[in-house]
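Take a look at the structure set out below.
With one protein chain withheld, the remaining protein chains of the complex are depicted in position.
For subunit A:
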């Protein structure tokens, strides 16, 4: 903690208490379209914002474009479920496959801060095994980097968010900079059920400061983490990396939808990006381009960026763009207690277990799942009840019982498959560009993990004293779609997030992940982007000294 302010001053640049540093935004440096900036970054989520902050600190002239707004939490966010629809990416998309995955809500983001604005706040690390699932288990893929390559970036980001939690016994055991939060009724019941079944559960890891951090206040446990944290207690890049980036001369250009990446036919290098701002087509010149639009929009942008050199889409020489896109299976189990749980009180992310994360040789399936508290608000809870087949009078009766239910969610490691991918649909968006078509089908291992996770969650809640349990199947998170690999035949970028096909084009978001573990991806996306920034700076320094 000692040097975090020296590395990233964001929390000290915010006003004391909730709110936005308006002066910092008003005084933000602004580049002209025909300035050749050092880098233009597409997307201000977990990956894009981290890269921006690192490069701005190193003195780069950097601009980050985002299709959505530059949020002012006090004005733009509400403590209300239905009123938070504008936090999602709701541009048209087509979903297909034998298990089509709905998009646009929990697995999408929009505006500065990206989906971390409305993520729950869980920030577990990947386990060392996640980087070598092919070698260890014969499934998935091996990364071109190892856990050790990311370890100190994990530590850095955990300090910058900061992360609160108990000492973590799984994967590479480690501690967290902030102490664990107190838990609500929902977390208490998970702990009770885990103890009764001999399963280890721990409080955390959540990116919610426990105590004041810089000028950011303490969490008030209001339970609306998924609607954007108005308190400034839960971390998102909007408050953890963007303020420091602005203070170091970066520009954030919101409401700017990037429509194409330009590549010079003669040099083979990218020269900047086409974007639309307030209906006007514009072009930002840049020495380097980093795409960080997440697993659907990043492949879509590449596929829409065609040229004589790249007739099938940018960086798509080996038909890798859009492939190996993953979701996590996220079954959700609820248990009914005579006591009042009021699971909506307190942050949804509280307690988790990674006891079933790794491959268990006694089981017929590979890899595993994690279990975490989730606490659906009324609309999401109604969807859970509806998914049981209840409607009409039965639905109302179930819903009237809301105070008595506790809820757990699992994250199952679905395997990367080549045919789970983004392609372009014939349908066009309002800019006249083909929209993404996302096809998803589960494999046998995926289904087996869903079943195993469900059984374990039902066991825990029953052991905690629930007299009935009900489970629904759902999905969470997206990663992959432009994965990193050792060679161009197997991926789109290398371990440093540099594209194989265009030397000055990077991809720095969740789409580069070759596997996903059973971990929420935000921390790993930030760590990978932070590492990419370091590699860029080291290589840049080397090439300059040459």
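In this section, a contact is a pair of C-beta atoms (placed from the backbone, for glycine too) under 8 Å apart; a residue touches a chain by one contact, two chains touch by 3 or more; residues count from 1.
The rule is simple: contacts and distances are computed from a predicted model.
UniProt lists the omitted chain of the complex under the protein name "Gluconate 2-dehydrogenase subunit 3 family protein" (options: "Ring-1,2-phenylacetyl-CoA epoxidase subunit PaaB", "BMP family ABC transporter substrate-binding protein", "Putative ABC transport system permease protein" or "Gluconate 2-dehydrogenase subunit 3 family protein"). Note on the undisplayed chain: of the listed residues A:344, A:414, A:475 or A:500, the one touching it is A:344. For the chain left out of this panel, the touching residue among A:22, A:85 or A:363 is A:85.
In the complete assembly, the contact with the undisplayed chain comes from A:182, out of A:59, A:169 or A:182.
Contact with the undisplayed chain is limited, among A:135, A:220 or A:428, to A:220. Across the entire complex, the residue among A:7, A:22, A:75 or A:431 in touch with the chain not shown is A:75. Annotation for subunit A: contacts to the undisplayed chain at residues 18, 74-83, 85, 88-96, 100, 102-105, 182-185, 188-189, 220-224, 230-231, 336-342, 344-346, 377-379, 381-383, 386, 389, 391-404, 437, 467-468, 470.
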